Each structure stands twice: as C-alpha cells, then as structure tokens.
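Please read the structure below before turning to the comments.
In this view, the complex is presented without one of its protein chains, the others remaining in place.
Up next, chain A:
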Amino acid sequence: MIARAVAAARRRNADRGARTPGAAPPVPADAVPSGVVPAGVVPADAATGCVVRLEDVHVRLGGRDVLRGVDVELTERRVGIVGANGSGKSTLARLLNGLVVPTAGRVLVDGLDTRRDGAAVRRRVGFVFTDPDAQIVMPTVAEDVAYSVRGVPASERDRIVRDALAARGLAHHADHPAHLLSGGQKQLLALTSVLAARPRLVVADEPTTLLDLRNTRRFAAELAALPQQVVLVSHDLTLMDAMDRVLVVDDGRVVADDAPGPAVAHYRRLVDEAAPASRRGAS
C-alpha cells in the first residue's frame, strides 16, 4: 500500500516535462517567499490570490468525458462549486493544482501551466480532501504539519509547527497519533498542514461532508477566516452564501456562474426538473 502510494505520486509526476524557457510565466515559478514566517501569522502576500484560468478544458478519464469544455477565470476571494454526485466537481477542483491535467485545453495558475509546472502550481495551491484519513501522511499531529514546512532549520520548523497548531487549537495534541483525533480535529489538522506550506489559494473538495454539524460549522468558520483565496466544493448550500461567486456543474459543464443567490436557485431548479423523471439514479 505504501509503495503504491509513493509510486502513484511519482507516476503521475512523470508527465511533467521540463519547463520551456519560451513560455515564461508572468510570475516566476519560485516566487514563494523563502523568508521565515510563522504559519499562524499570515505572510503579506497570502491575501493576494491567484489568477486561475481554465481555457476550454476537456477531461477524459477511463473512456468517459468527465469535463466537456470548461472556460472560466477565477480571481474572486471566495468561489463556490456545487453540483450533483458525479457531475465533475472533484475533477474540476483537482485541475486547479494539477492533480488532474486536461485532455484538451489548458489550466493556468498565475500564468503557470499545470501540465508543465505542476510542482510550482502545487506550491501555491493547497488542497483539502474530503477524507482526512487519506491526507494525513505522518504518524503524529506535529509531524504531519512539519512535513509541510521545508527549507528551514529544524528549530525554526518546530516553532512554526507549534504556532500553527496553537492557531487551530490543536497544540495539546502535538505529539498524539493522528489517528486518535476526532473526525473534526483530523480535518482541522489537514487544513493546518495545508496552510503550513503557505499557499495563496486553498482548494477544498467537500471538506465537511464527513463531519457532523458542529464540526462543519467550526471548519467553515476557519475557512471563512482565511486571508487566502478559497475555492470550495460543497453540498452544504448554506456555505455558498458566503461566496463571492458560485459555479454550478452539471454533467461535465459549468451551467451557471453567478452570485450565490441566483446560482443556488439555478441548481435547485436543475434538481427539481430532474426529479420527476428521475431515471438517472445516484452516481
């Protein structure tokens, strides 16, 4: 299982070619500041989000057209994505940090092409997955956060980790095995670890789906308070009210792109219309 995880991570990196000098991005790939800033404290540029452009993106997976021509530019601080199970939301989210690359078209994050500059894109774009157990990679809480902090001396790293855990109320769990945390705490740890890498954009794919109401609120409040740009995929429509812009995905296409009110209303209509003749079933 371990070998497979590492091999999977490696295999999918293999398609990243070297960057061609001709297509210089507007911002250098290694513009991530190397200065040491405690993770609890926000670096000055964190609030400066990314410009994400999807240009006529098609994604074909396992012989299926999962996304069919998505063309959007995301610059808002809070972008929501809603849609039915299997509509392509996760694939859309994964495009943003290059975990999935387009079959046709391209995805640019601050001018960096996710296909060629995957690693550089992932340094700017943090990703929170649905299942916290699948994204906590180290045995203990502190070690997991430390895995995100690179290129600083050990003592400095330990201080950054301590501050980051304190900021999310996890300080007294630092040396606990991650698997003993509650689901809500695990997801907070996942967020803490993502933030410790100091991304400028945080993409969260249904981060509260496995949490109870109280933990959902807690997690949503943490997300809302972030200075970073956030793209949030969720079935919890109440979370969409706080968004600046909401995309509705249906059958591989963005079918509505609007303020939360009208976008959610569109999504509800879509579901209502499909309901009577519902032969499609859950997917």
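The rule we apply is simple: a residue touches a chain if its C-beta (ideal position, glycine included) is under 8 Å from a C-beta of that chain, and two chains touch if they have at least 3 such contacts; residues count from 1.
One rule holds for everything that comes next: contacts and distances are computed from a predicted model.
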item: Record-based protein name (UniProt) of the chain missing from this complex, from "Putative ABC transport system permease protein", "Energy-coupling factor transporter transmembrane protein EcfT", "GMC family oxidoreductase" or "Cytochrome c"; value: "Energy-coupling factor transporter transmembrane protein EcfT"
item: Touching residue (missing chain; options A:2, A:213 or A:275); value: A:2
item: Contact partner of the left-out chain, one of A:127, A:219 or A:267; value: A:127
item: Contacts of chain A with the absent chain, listed as residue ranges; value: 1-10, 12-13, 16, 94, 97, 99, 118-119, 122-123, 126-127, 129, 131, 133-140, 142-143, 146-148, 150, 175, 177-179, 193-194, 197
